[in-house]
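Just one protein chain is left out here, and the rest sit where they should.
Chain IDs A and B follow the sequence of writing; residue 1 opens each chain.
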């Protein structure tokens, strides 16, 4: 009995290769496109950062121009209280009490207040 | 086969509660901001303080161009929203009086409950009262009346 042999002309080729149509663009197109989008994004960010810096500068200078004005107002109020406190001390104790061994102006931490508040004083908040 | 209506009741409750809460919050926000858009992202310069804290403005650059010193300051009045409160009686109030108008109050309380705590109270009217509204109508009324008494006190606005 003859042995099994390959068919004449050999076996048919085995279909192992993928045979799909290539979709889309070439790979480098994607690479370039993505980089372009990213570059645009970074550029926008850069412009934004620069604008933000200018806006901050604007805000800071507007405050710097107002600062002395507000500070002067505050100082006057403090000084007014300071003189009033001194006068009160003189009236009650006979002399101005000196708490600190220094000439500096120090905002008082403790303030003497009347022991009893009259109804009129309660009303006159301002 | 229809869904029995009992199955939808929880959803109704959930949606209803969200609606109540959202309406309440939006109303209180509107009320506290006097109809203006709320302030946000306030820094030390803007912020109202419950008690005036002095602030160190180290965040500012050097003052002026020709001057080489740093600003050092013991600033209280620069918490400008709190200053607005002293001027107008409201944290969101704005006023453009000519200088020297009678009734300009830029002075601060000496001791005791700070006058601007009242404003703080007005500002928090508000969520407390909204919460009370879940408890009872009496709580809500009491809360509202107290706040109303504070905010419409004539001596406060004189």
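Note that in this section a residue touches a chain if its C-beta (ideal position, glycine included) is under 8 Å from a C-beta of that chain, and two chains touch if they have at least 3 such contacts.
As a convention for this text, contacts and distances are computed from a predicted model.
> Since a chain is absent, check the UniProt entry for it and pick the matching name: "Small ribosomal subunit protein uS10m", "Mitochondrial import inner membrane translocase subunit", "NADH-ubiquinone oxidoreductase" or "NEDD8-activating enzyme E1 catalytic subunit".
Result for the unshown chain: "NADH-ubiquinone oxidoreductase".
> I need the residue numbers on subunit B that touch the omitted chain, in ascending order.
Where subunit B meets the chain not shown: residues 36-37, 39-41, 46, 51-54, 63-67, 69, 71-74, 76, 80-81, 83-84, 87-88, 92-101, 104, 106-115.
> Considering the whole complex rather than only what is displayed, give the residues of subunit A touching the chain that is not shown.
47-48, 50-52, 54-55, 57-59, 61-69, 71-73, 75-76, 78-85, 87, 102-107, 109-110, 113-114, 117, 121-122, 124-126
Simple rule for what comes next: only the chains that are shown with their structure count from here on.
> Indicate the whole-number Å distance between the mean C-alpha point of subunit A and the mean C-alpha point of subunit B.
21
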